[in-house]
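In what follows, a single structure is set out as structure tokens and then discussed.
One chain of protein is taken out of this complex; the other chains stay put.
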Amino acid sequence: MRNGTVLLLLAALVLAGAACLTAPGTGSASAATVASTDSGAPSAIVMFPVSAKPNPKGSAMTPTVFNHLNHEKAIEKCETCHHTGDPVACGTCHTVEGKAEGKFVTLERAMHATDIHKRTDQNTPSSCVSCHAKQTRERQECAGCHAILTPRHDAAWCATCHNAKGSMTHQQLRAGIEGTLPLEENEAIAAKAEQAQKPNRLLTPMHGPYKVSIDALSEKYLPSNFTHRRHVSSLMERIRNDKLARAFHNSPAVLCSTCHHRSPLSAKPPKCGSCHTKEIDRMHPNRPNLKAAYHLQCMGCHKGMNVSRPKDTDCTTCHKARP
Amino acid sequence: MNRRKFLTFMGSAGVISALGTAKVAKAGVHTFPYYPDSYGVLHDTTRCIGCRRCEEACNIVNKLPKPKKPFTDTTVTGTKRRTSAYAWTVVNKYNVNGKDFFRKLQCFHCNDPACASACFAKCFQKQPDGSVTYDGSQCVGCRYCMIACPFYVPGFQYDEAFDPLVQKCTFCEPRLKEGKLPGCVEACPMDALTFGRRSDLLNVARARIAENPGKYVNYIYGEHDAGGTAWMVLAPAVSPASQEQDSKASEEKTANHEDEFKQLGLDRHLGTQPMGELTYGALGAVPMIVAFWPVLFGGAYAISKRREARYKAEKEAHIEATKNDLAAAVDAAVRKIEETQGPGAADTARRAMAEALKSREAASAAENGEDK
Partner (left out) sequence: MAEHGIVIPTREKLFNINEFFTPTPGNIISGIILAIGLVITIIRFTCGIGSVANLDDNQPWGLWIGFDLLCGVCLAAGGYFTTVACYIMGQKHFHSACRPAVLTAFLGYAFVVVALLYDLGHPLRLPFMFFFPGTTSVLFEVGLCVATYLTVLFIEFSIAPIEWLSCRFPWLIKWRKVLVMCTIPLTIFGVTLSTLHQSSLGSLYLIAPGKLHPLWYSPFIPMFFFVSSMVAGASMVIFEGMLAHKGVHHYMDKTHLREADEVSFAFARAASFILFAYFMLKLIDMLVQANLPYVFTGYGAWWLVEMFGFVLLPALLYAKGARDRSLTFCRLGAVNAVAGIVLNRFNVSMVAFNYTLPEAERYFPSIWEICISMFVVTMIITAYRFIVYHMPILYEHPNFRDGH
């Protein structure tokens, strides 16, 4: 009966997905261009690596398109980001080199720092990365995976935000870095970039098996029947409309990689036992043995999502005792 | 030259220290460098679920008596238990900033163990494989090891009348020799216990801390504590601020924020030197006292003796002088009598005076004699 509901749900999901795919980009693009913010701030702007001494050759970190509207909706107070209480652009105080107004906190730190000391006398600032990390840790729908993994900070990860180079001319980039680009021009570039952005396509639960019988170890207990599809679809359903998740889950099999980790992303990942041996591997003491690997993944995710059932020490819920 | 030999040597030093200078030089600094290839276990408390499988395995492997409550009863982890002679490892539940965590207690197998340093019959031995073993056949039962252990680990068989011994985790030393894992490590379903060379485990621990920002307290308990231990512990980082938004309360909690280890029942203030070294200063004073005290008190004796002798000599000289004076006075008196009253009277007077003096002397001698 339960599976029936899931199937129905899945069907709806697939339909919705299909609908999205047939009309790519329409929904999000129109939102970016048309909708304006309540605060009167620009809906989207390009953030340049503002610098007092720009590189004469003109090279710089790829600018970022910042969707102010989406962030404004997701956050309660402007002070979360505009931590001084004054709604000015970040680059006013935080430049690539850092300057006195920004207490010499560089732009890089202001955007990426995760080790921000808690202020007692004033508003504690957040960086982009620290706030996103906080979301992934604290929101139940994220915390399952993000409790047991930390995203690899590779080029693809950086490119999620630093993606605005293609949509502007060299002169515009240079002006932006110098801080002389007019706001209207900036907004226009941002809107164009937002429009050009394509939604990420993910594998669907249907790509995976319906059930997996985990029987590699069944000695004391019977094999565990893992409802693979139900787990995946339940996870995906929760983050279907989440903009943060949609922005950062940027490759088709990325959601699989929480469990099927450390191997190249693929729809057909290797078995757990390929790496995790039954007895601990002496050459790799940090690699859990197979039993522990299962337990750590399952319980880590359940704990992260505050799934109270089953209890950690209640063995027979997942695998029945061998008669 | 291993550490115990080295220290035995130091103990009997003072007299023959010159003999061993070469050996001491080979041993390097006086602190014992731990066996570089020794094994250890990393206990990751973020993984432990309090299932007590390790307790059960320990009980079976070491043939310990069955406890009253079965190992399947996980509620006992809620009561504060410690290791004892019949339970060499226990898992307790600890509340860390509002969240429940479990920690396994057992012997930490120190690099330079306090128990071994404290034992006066050499029952404890740090083995090259990392374990601290105990040989009960020469145990006197003084329990100083239990006083010395900073982790409250060894237990004593108080109920045993004729062969009570100190008991503690052996690191499953016999199993290690067979190439097997310690019972508890093998039984752990979560790999909360990672077995390996201690040097590797330190890297593992650091990697875990680095790869999971915000998950662990950036501290490996046992890396340096009490001189370093073979068993080490990672603690979860639980920020108290996320529990409570109230600024004052969170401020108070930030004050003891770094106390996650304390909340796990681990003392981070043991210092980085082996506990035994705390006594070496006092023990080092022994040869000095042995050497200097006899000289000091012998000298004092000589001084008092000499003073006494001089006093006696002075006194005798004084008495002699008085006697001479007296004799001269008597002589003068008698001569005077002889001049005035003739020799007969002088003889009578001399006799009378001599008798008087003698009787006085006798009287004073009697008095002194009793005084003596």
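By letter and in written order, the chains are A and B; residue numbering begins at 1 in each of them.
Assume a residue touches a chain if its C-beta (ideal position, glycine included) is under 8 Å from a C-beta of that chain, and two chains touch if they have at least 3 such contacts.
Predicted model only: the values in this text are computed from it and were never measured.
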Chains shown that the absent chain touches, full complex: B
Sole residue of B:60, B:207 or B:286 that reaches the chain not shown, by the stated touch rule: B:286
Residue touching the undisplayed chain, where the options are B:66, B:305 or B:360: B:305
Missing-partner contacts on subunit B, residue numbers: 4, 7-8, 10-12, 80, 82-85, 114, 116-123, 138-144, 146-148, 150, 152, 154-161, 163-166, 267, 269-271, 275-276, 278-283, 285-286, 289-290, 293-294, 297-298, 300-301, 304-305, 307-308
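As a convention for this text, only the chains that are shown with their structure count from here on.
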Averaged-CA centre spacing for the pair subunit B and subunit A, given as whole angstrom: 55
Sites on subunit B touched by subunit A in the complex: 47, 49-51, 74, 181, 188-191, 194-197, 200-201, 204, 207-208, 211-214, 241-242, 251, 254
Of subunit A, residues touching subunit B in the complex: 114, 118, 120, 133, 137-138, 150, 280, 282, 285-286, 288-289, 291-293, 295-296, 299, 312-313
